[in-house]
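Please read through the structure below; I'll follow up with questions.
Part of the complex only, each chain left as placed.
Just so it is clear, A and B label the chains in written order, and each chain counts residues from 1 on its own.
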């Protein structure tokens, strides 16, 4: 209820602050019999890990995850899976200044008013470091989904003003931007170098796609698949917008254009983004999210302190100039968690529904 | 769990099909002592009601709501509030054709695969008629919030290709479009008339704003105020995108531009849209949603039937050429429900938090 649990049937509950001793999570509801080891989680954690390129924060965290329960003899048992990552690179520094100031565009001001106090070291609970646990849990969900033929993948589709068309999944994992068009890499690198010289930051757009999703996932009327996905993705730090399928372009579309016609061979388009009436159609599930520019920049900004007095804030430290760059694995994780939760919900209520109508091919 | 309940502390559970005997809802968690009568609910129901202008469906429903419990001697008692609206205009018609066909862009295909059967009369449960109950419940939430100085209002900010700048709240309620600029009305009317001649439909963008929101609402890390709002708004029929504050424009913004600086006099901008770290900042809460064009149009479309055979579908009947036109009260309702739920959650955990830091003025 205090917001640290995600999901209804496949649930993730997390704890941990940026500069506390550890991050942890409990994954509950994982069906038994899934082959699982720490290596399965580590791959995605490494994709998200800070310090892996010169375009991300230089904080160096090993992010080594331990599985503390719920797996026995290499298989999940159906009992809760305890996860833990020790925080290893908590540089001691002087926080006396930041403890009484509100950094603009950070959660400092709102945490202060909500809780009356906050762990100000590195943003405490509001740090994006918390997303490591989402990535670890998402890897479990991905593995379960993969066994059913469902894949969840993402890429960066815009960096600041630079829109990137999708070319191919090949190579997405070979560059720190998750860029789906290798020819654009020099442009992105040049942009980031200039940004660093400007000591500024920029936003990004990430596209996440699930393929192989069976039709029938999603619960009308409130817990639609797209509504729950919007909740999942908007809940990632720095996200300011989520769209499904044609998204905001739907506004100017005509009904005769937007509707995805069907033939026995399959859907003829996918403006719906794989969801009709809140329920998956079997087409690829397509979501895009907008991430705001990093708030921590060294350009001085006006703010106030906890006494209400004006201050000038300069945020030093090791920060990502574009938080969107490392967001792809997080977005994938949140989509995977959402899908698996709905898969289990569908099993519960409609597990024995069988229709003779053939499923349409993906488009 | 089957998705027909919204909220955690202030909850709305609905039932009802388009052509069943009635729509109903249970609102649970309303604090006692709120003055409440059916007239309070009727006003918003009338704003959403079909048949109120020539730009909306000609189905004529009285949409008269009855309060069946939870109010005694004019005041809420704290017990659940039962609501009911009888369906009065369920024209008998021949559904034999539609019962075996999947209308493109409707929920027919997905309901069929999810449940194995569906009430095909008028879309059954997937009909937007269900939103009447959201509007009724939202009116209760709005009334409670209003007593605390919190207002929730919306307007249409784009109709198909026509973007509409906000001029003033005056007049928004005087036109069927909820258009905030009376000078644009002739343009909108002409557009709609041409659309009707084309027998086509179009999408829309709605902007919803809450003012007077205290800082501190929203639960990190998953149940952020913006994440829950995204869930609420994306859960409205036909919505394909949700953004908060600068939204998708954040992508191309620089950090020095996006961050809302603070002075003792208040925030200097509101790119955040009233939410920082998932928690309300005290600034106006600003959300925009994209609605797709109505799927029911008379232009023939290709589809299949439940046996997988190709069919041509023509959707006759009484339909809104732009579902977005009646969406403003629904969006307001969902924002109000989300806010009140979080207000109660904040009370539960942090009701006794007091800070001496002055609250900044709205911007």
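Just so we're on the same page, a contact is a pair of C-beta atoms (placed from the backbone, for glycine too) under 8 Å apart; a residue touches a chain by one contact, two chains touch by 3 or more.
Keep in mind the model is a prediction, meaning the values are calculated, not measured.
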item: Number of identical chains forming the whole complex, with 2 shown; value: 4
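The definition used in the following text is that only the chains that are shown with their structure count from here on.
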item: Distance between the centres, which are taken as Cα means, of chain B and chain A, whole angstrom; value: 26
item: Touching residues (chain side chain A, partner chain B) in the complex; value: 1-6, 8-9, 14, 102, 104-107, 109-116, 125-126, 130, 158, 160-161, 198, 200-205, 214-224, 226-235, 237, 239-248, 250-264, 268, 271-273, 275-282, 290-297, 299, 301-304, 306-310, 324, 345-346, 348-350, 353-360
